[in-house]
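Below is a structure I'd like to ask you about.
The complex appears here minus one protein chain, its other protein chains still in place.
Let's turn to chain A:
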Amino acid sequence: MIHFVLLISRQGKVRLTKWYSPYSQKERTKVIRELSGVILTRGPKLCNFVEWRGHKVVYKRYASLYFCMCIDQDDNELEILEIIHHFVEILDRYFGSVCELDLIFNFHKAYYILDEILIAGELQESSKKTVARLIAAQDSLVETAKEQASSLSNMIAHATK
């Protein structure tokens, strides 16, 4: 299973974290610090796997961002590597040629999307189309609610409460 997902920028800034195994606050900070040290210093032509504290971390760099997922020793590394790419492709499709800034200002969207791809540290959906459809449906639900809230009658109701 995937124990956690980390998105770190080349400068070591955290852009997203998701923990599927229970780590305390202290441990989380420590893990991030340690792994940034290990992964950001690796050269470009090396393999995408790092052995770390009895686990393996599969990572891949896209432009200035490192996507990292931590798995068990005997999990299938390449499968995870392609889950990362699957996630990136979906982000790309959603934002339209995604860049780090998109993920900074819309980090919550990244969380929504990740939740449609992984649950319990396992792959939930491998169809890009299905994920895109579900995210679009969520967005429209939020939009509708917003419209309702800003409708005139609502405002009146609010004012006279």
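Definition applied: a residue touches a chain if its C-beta (ideal position, glycine included) is under 8 Å from a C-beta of that chain, and two chains touch if they have at least 3 such contacts; residues count from 1.
In this section, contacts and distances are computed from a predicted model.
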item: Protein that the absent chain corresponds to, by UniProt name, given "Two-component response regulator", "Zgc:85777", "AP-2 complex subunit alpha" or "THO complex subunit 6 homolog"; value: "AP-2 complex subunit alpha"
item: Contact footprint on chain A, counting only the chain that is left out; value: 13-20, 22-25, 29, 32, 42-43, 45-51, 54, 72-74, 76-79, 81-83, 85-86, 95, 102, 104-109, 111-112, 115, 119-120, 122-130, 134, 137-138, 141-142, 145-146, 149
